[in-house]
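Structure provided below as structure tokens; questions to follow.
Rather than the whole complex, this shows some of its chains in their spots.
Note that the chains are named A and B in the order they appear, and that numbering of residues resets to 1 at the start of each chain.
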């Protein structure tokens, strides 16, 4: 079992606490730090946490702190991680790891050099549906992955600092795209080099300096393509969907708005429906166990298991750094309007992969293109002559 | 934390163990009993259980047994419960509690008289979607419940004894209907008396003595109606759906076959898809975390929390007995073709409820029937004259 110190008593800290307690788990939240005392006290009361403080370093060095969970705004991640490194405390950091790859790489290397355990709290790479999908992909069920898209859109984040580009480090791309990018990486393969990024980003609705809507494409060395669609302007709730195309199959995951749970209400009663739901009458789409569907319990199980076993968790600081590097390229592309190379001063995956051949033999003279049955029952076989390139139909 | 003894190393025992371990829980399976030694040994190896035995009483009385979980065929439930009573061991029993209400009532009273904690392992009343739905109903979101249907159909159970009417005590009604009946009871209100049951049952496909398909209606004292649809002849996987109609709203839950997770595969790879899935190529509908979607972890959390706090769990032996009584009436009805009264020698809920009035005043002279906007934009108001009964349209 581990004793946990949570840094940050806001929305995400509370979501973490919801996932850590009430499930008869052996791990316990022992210390909470918040900037404001009232936040810390409220948190401590709600989640039955024995120790509170408004001094971050005191929280980290508290004798009952086995492991530190950073649930702070983006601009404080590096400071908090460095304090953990200083005191050799194992540390888990919420997403995104840094505001940019430079910050993220410094955190990653600092932990590694100090021998400090670091876990990247990328919850959406731990949802039950996602874990099972990745297993299916790894077992070959959909063949070679050609395209992996992830979409996260909703009507905008909860806290003020998200909307401040200096504190957040970016807008919807950094806030939501970090999930999407890592989801695609998992499907395509973490060892496959992300090569370059094209990104459209705009501020369409909100009076802010950062983007509130963006779409990006990430080209991988093996020819696979990742895609992210993110927005803070979506209407109708929180849309979390992944789609994967492979040579042998397809995966469609809807993680939030359509999960087999539908309710119509005239508005009588009136209770909380789901994160970022926009109305409390008419058709509603609640989520059974939100924390679980969003991956939190699985994520912490993996983190603590890995910590106790002395192995790496599924999502590491290094992964967070790669994600930041891809997002850096996206931001650059949104400005230059060019495909921007992903800058990875440190890369531990494969190099030199190439796109597999598209040629599949049908017979000595022909490559296979397609076979199909038409509505009228006809069967069509389409081939390409190896010599002449001519397309023939049989 | 509690140390658990599982009686039964088969399908359901394994599902229970899957839910109890691997989630960093503080509870542990310490003892397993199975009829055959090889089953017990395999179970112990797979789930890392320190003690095995083929002697049921020895398992129950084992010093490391804090609480006993019965995962045995129906015909052994009473014997196992009585052994727990004899040794004053807290006991949780899988569904259905008895093969009939007589058995179930004996178990219920024996536990109560001996002061032994008894929990009814009705997992489908603990699924995340179900718990949230019941909370919405209790908050009034759908008004007064008029009808609560639950459907469980699949291509038939896994183990031989299910197909033996003597050992199982019945067919699809007892095996699946026990879930459905208790789901409806929860929506309608556990304190509301189930009055009578009408049931159609038949053996349409399987060469067995019990029914493989049945539909039943359960009338409650407050005018609400429960419905169950059960079958061992369904094709396409495991269909688990609940539907509730209330005066102010509607709930639709799909717990298994359509949960926002879809996969197409040409058949490459070829791995386990989901419980009772029927094919491994084409469109598949996996479930993210099966155990969680089926309610197991929530169920055990409630049971152990209640046990430790000395309170009743959500689902008790008494509930199991009421369910058995409703099912007994269903079996009788299937034979007599009559609405059969539910025989409840012990009833602890309300009595004397009546159906609420259907009269809602519109104005001094009229009852309100309906208001609607038609496609051409016309608004229609339909009323009933309080005196004459005449229907008028405005």
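We take it that a contact is a pair of C-beta atoms (placed from the backbone, for glycine too) under 8 Å apart; a residue touches a chain by one contact, two chains touch by 3 or more.
A quick note: this is a predicted structure, and the numbers were derived from the prediction, not measured.
Of the identical protein chains in this complex, 2 are displayed in place, while the full assembly in this structure file contains 4 copies of the same sequence.
In this section, only the chains that are shown with their structure count from here on.
Its C-alpha atoms fitted onto chain B, chain A is found rotated by 180°, rounded in steps of 5. Contacts from chain A toward chain B in the complex involve residues 1, 22-27, 127-129, 131-133, 135-136, 139-143, 248-255, 258-271, 286-289, 292-293, 297-298, 300-301, 304-305.
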